[in-house]
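In what follows, a structure is listed as structure tokens, so that the remarks can point back to it.
Shown here: the complex without one of its protein chains, the others still in place.
After this line comes chain A, so read on.
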Amino acid sequence: MTIFDTMLPILFLALAAMIMLMSGVFSRRDHSFAITGAAIVLFAITARLMFAAPDGTIFHGLFITNDFTRFADLLVLMGAAGALSLSVAFNQRTGITRFEYPVLIVFAVIGMVVLISAGDLLTLYLGFELMSLALYVLAAFARYNLRSSEAGLKYFILGALSSGILLYGISLVYGFSGTTEFTGIARAFTGSASASLGSTIGIVFVLVGLGFKISAAPFHMWTPDVYEGAPSSVTAFFATAPKVAVFALLLRVMLGPFAPLFAQWQDLVQILAAASMIIGALGAIGQSNIKRLMAYSSIGHMGYALMGLAAGSLIGVRATLIYLAIYVVMSLGTFGCIIAMSRKGRPVERIADLAGMASEDGRYALVLAIMMWSMAGIPPLSGFFGKFYVFAAAIDAHLNVLAVIGIITSVIAAFYYLRVIKVMYFDAGSPGFDKRTAGINLVIGVSAIATVLFVFYPSPLSTVSSLAAHALFPSQGF
């Protein structure tokens, strides 16, 4: 029964997805609204089931659940549910309401859950592709929109390339370690003081493949275009759930099977982190489209989160998990605000369109300002604590140069976040946006409250993420 117990959440999710798909296909009327609602409820139930599911390694190590995977799963479900709630109004306005939308998101989430729990390079690839295929379709979901189709195509071609590289890396690792199982690989790599060239290249390729999906520089090229081209509701999803899932996997792979070769890949992760922070900060300065701005901002955020991985320690993992959790909440809030930007049913995306927002809709301006301050890492907002934890991890691991780069880039980043606030509060104009829907109000309200009040009650998140991080380092006592 343990197999069934452990698999229950994912079985439930998959089964429900099939039912949703079938009911959508065979029903004459358009049920997309009901299916979206059902998907959100589904995520909530799955989250409950995940709490109930026991820790375990099943199918001979193919699939693993523990505190770490549970933490990441919950973040993914939260991000997906948030993005879905934001999508309803937007999809209706832009005429892309179709029942496939929630179904595709559920399939992507299944892929992510598999990915997070992968205990074997094959499960990893399986989950990776299940997620990616759903994402490619989602990017092109507004299929009569040229930009959306272009974004989908771009994402698909580059994604296929990165999948190829990932697969090549996997085969190299298999070739040099003789197994695809995580524990087996770790055993094969332990003892060898320095890795053979082949396995190092394999690790690098795996890192590249995964780095592409979290849009770590220098593999970030697709991000601005896809963020801009894809419908905003899809972008909100892209910015949250897949990032968390792939990042969780990255942590598990690098600190699991590849942990013995830490010395080999630590510099590489440092370079990725530094490059992401720098490109995220500098690239955003010239942007006039708020979705492109957020694309560069997310590249930068991934750089900060990578700092925790570069530390390679328990504190580092905890820092990254906290950072990701805070990042998901901030992203949902920000994209809620971006989705609310529409005039007479047409979405507008220029930062300049926000001019005069403060005098017209003070609450909206306040929420977006809170998100921007928080992303810039200004206390007392939650974003500051995220940065604090990763800086602490970096200093603890003696990554001083990386920490200083992080400081410099966050000052540069503060400049462009401030620009959004400046436009809203000090520039004259009248946005005249449409009325916001309840779903959007709910998501941005909740995330703003969470961002502001985090300061009073930070310990639950830090305790939970400590638990999760300890699952990755079973040898270290709690």
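Methods note: contacts are C-beta pairs under 8 Å (C-beta built on N, C-alpha and C of every residue); 3 or more make two chains touch, one makes a residue touch a chain; residues count from 1.
Note that contacts and distances are computed from a predicted model.
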"NADH dehydrogenase subunit M", "Phosphoribosylformylglycinamidine synthase subunit PurL", "Electron transfer flavoprotein subunit beta" or "Phosphate transport system permease protein PstA" - which is the UniProt name of the missing chain: "NADH dehydrogenase subunit M"
Contacting the left-out chain in the complete assembly, out of A:A217, A:I299 or A:A403: A:A403
Touch criterion as defined above, residue of A:F99, A:F205, A:F237 or A:F384 at the omitted chain: A:F384
Hidden partner chain, residues of chain A it touches: 373, 378-380, 384, 388, 391-392, 395-396, 400, 403-404, 407-408, 410-411, 414-415, 418, 422, 425-426, 458-459, 462-463, 466
